[in-house]
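Missing here is one protein chain; the remaining ones are kept as they sit in the complex.
Chain lettering (A, B and C) follows the sequence in which the chains are written, and residue indices restart at 1 in each chain.
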């Protein structure tokens, strides 16, 4: 209180209250009371960053590929293009196709430039079997762009020489870029974690549990794997208006040091769980979505990796449990049958 | 106490108290009392690293681009140049211009070297259309630097051959560097977060709040986003001398797991807030600046990213709230209108 | 309770209990009781991600090279291949051999293509000493792939020119890839930590301790080194069925700021240790395995590095202690004899 008065007094004499109004903040209510209200409110939200106004029940928050279901309006063109992000994350065949297309386009473009500058300046072109037209210039361009430069065709004259000098520089920069992109694509940390197609409600110890299962798809070593699960569903405010509410679901185990093969994650439905007493109909009704965020360290490059997943109400099975997928063979090795990830069998729930 | 006496006694016999004086530290006062004083003092500072002596009211601590408003005197040339840092952070057009300029300069330089070594040692030069002067040597240099090496001009003689051998090595190293720089520029983690132009004071629940808003500019997935907000303002010491004091502002929510689109950050002005009871005039008066540090993980490369921002007193609006910018379309997708980031509307404050 | 009723009521009218059954979860038992049971159960597991069903006593969980002892069935071919991971982690000689083999294979392949397209389209080939057969085409291919392009042999005709243009592009991309792989291999963070061959049971203070020793193999600076040790062993359930149980072993010191040379890690066997009262026979019997996870930061690139190790019961020595391996020489430097890492000497245990 003391220090605030100091400020208030030093400011009092020179303040221009008329300029921006003379609001005095928050002095209406006695202290202490606000805090409890806020904390209480905060407790209820557990907003993950999606906001509470989203209550359309036919959409999902997280797409199956782990991206967020959000579209942007008035995004600037370059942001929308997001070139590097796309080149890094597009599938390999598309990437290679793009590289080849760019190579052909660039050569065609420079071929036109050489023809415009005069085909007579490409010495040796007329004697080559590819003629002295477009294709001759095209192949000369390819030899320049890749810096292979056989020399049976060579530039002469200022303009053509300058174009060729420029093209060979462009070529080196373009392949420098390709080097970076290839490395970026390869070294990009991706969590090779496969989630079971469905989550299940199954008996767990003396209660029931909401469960899903993940496997490490690769022989990469994943360590320090952490999982957070949130439940997002529509609820009604006291006045009846629906709003989206978020809950963190407590897991029986939310971190493992090693993730050699598979892991079944269990949210035990005790009476402190938001799912306590929930029926399948209610789950559907409330547009429930289970949001999953996984963090791990890929040991190959000691990089952190992330995976996201969501299960909607219709992707959750009731009264089924996962079949085991981990066996010990005769020679003492552990065998993981990756095709059995989604296998479940009926198992009546605890009542 | 015991162990200290051991040390004191073992040292007593050989110590040379005359050499450096015989100060004995801190034994004047009884224990316990110091600690409380220090802790109290520390509580008051919450210094972010700027120091408390900065009290010029016409400058800001954090520039609009997120850099710090600091200048260095007597910085060594190479540190001031900070070459890699500049090449990585300069805008793309400037970077490309620089590459082209370096390419031309290097070629011109080597062209001169070749002419000095004797143009008669560039075999084939005299027959080329570019003549046997500077430009002929220039284009030969370009062919060597990029290792395209057509061969219609080729070096002969020890000196010219050596220069060419050196130049081709330089060329490869230079493009190796360019590869690294291009990759570095592309892969550099940047938080594509846009801050609202103004912060606002708006009603929040049953009190008021200081708020600003951020959006994720790209379709990159940002996860684990954390924000810290500090208030820096001038206050008067009991003796009347002004000093700069720092406060951490408690946020209603300082971390979200997902940041798909937008987030409004709120500092509720309860009676424990340093802004409690503050008027616009006082805010101006005290040269207040709100310092914001954001940390997140960009999921493309699982890289940590940082963003910094500051709002000064004149960039804060009183009694306005942000308009919503997030809508659900008919087909169940969420649309974010990025142009509405800065849109606010009047909203009388709670008194 | 309030908020749950809200949901229940809003859902009651529209729910279709017949569709998926009308399970009502967890309402059978009074609250509080579940939690204690779960926590107790959880306490017992401390599962590291291997599961509790693994009880074959002739296998180990972590191989000597730090990888996990797991095999995958029905893993897709590309996942099994895991190309990048392999290329990055294979030994250097194998990597170089692979590069050379790929180079020769690619050239041979393209040589065949050139011969199929007609050897008459490789101008200059017939005059070369390598004849106009396979080897001529092979060396032309090499000159194209590496973009050296001498030009004494050059392509003519549309098809051959196109193949050559394609090959030079492939060449650049392949060497771009090699650049990335070489960099990836070099910059891959590896914890150059060597573990002692055996762990020992030795006296520690007034009790005994389970100990092992690590050294920093390189002059790299490792900082913030953390170690976690777990014990995995078979135990019997009350009904006599064996199951695998995991314990975290408390270390006398589990983190050091600096790791300049060596570190002996000690688990003191107090009466709260799972090893308290354990005999060598029991250790063997229970198929015990000590699992070690080490995390550190390599200061060269400030990268996190990981190492894993395990000691099985037969790799633990009883009643031996490690000999010192750290000495101070005359000139004030510390000398670490790396060959003494595994040296132990007899030392009767405290009884």
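Going forward, contacts are C-beta pairs under 8 Å (C-beta built on N, C-alpha and C of every residue); 3 or more make two chains touch, one makes a residue touch a chain.
Predicted model only: the values in this text are computed from it and were never measured.
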item	value
Residue, one of B:100, B:113 or B:177, that touches the chain absent here	B:177
Hidden-chain contact residue, picked from the options C:62, C:169, C:199 or C:275	C:275
Interface with the unshown chain - residue positions in chain B	3-4, 6-8, 10-11, 14-17, 19-32, 34-35, 37-38, 41-42, 45, 47-51, 53-54, 56, 58-59, 61-62, 66-75, 79-80, 82, 84-85, 88-89, 121, 123, 143-144, 147-151, 153-158, 161-162, 164-165, 168-169, 171-173, 176-177, 179-181, 183-184, 188-189, 228, 230, 291, 293, 303-306, 308
Contacts of chain C with the absent chain, listed as residue ranges	44, 99-100, 103, 107, 128-130, 135, 139, 142-143, 146-152, 175, 178-179, 182-183, 186-187, 192, 201, 205-208, 217-221, 223, 225, 233, 235-236, 238, 242, 252-253, 256-263, 268-282, 284-286, 297, 299-302, 318-319, 324, 326, 328-329, 332-339, 349-351
Contact set of chain A toward the excluded chain (per top definition)	147, 149-151, 179
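Rule of thumb we're sticking to: only the chains that are shown with their structure count from here on.
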item	value
Rotation angle (°) superposing Cα atoms of chain A on chain C, nearest 5	90
Interface residue overlap between copies chain A and chain B, same or different (over half shared)	different
Closest chain to the centre of mass proxy, which here is the mean CA position	A
Chain centre separation (chain B, chain C; CA means) in Å	35
Whole-Å separation of chain centres (CA-atom averages), chain A against chain B	24
For chain C, residues contacting two or more additional chains	147, 149-151, 179
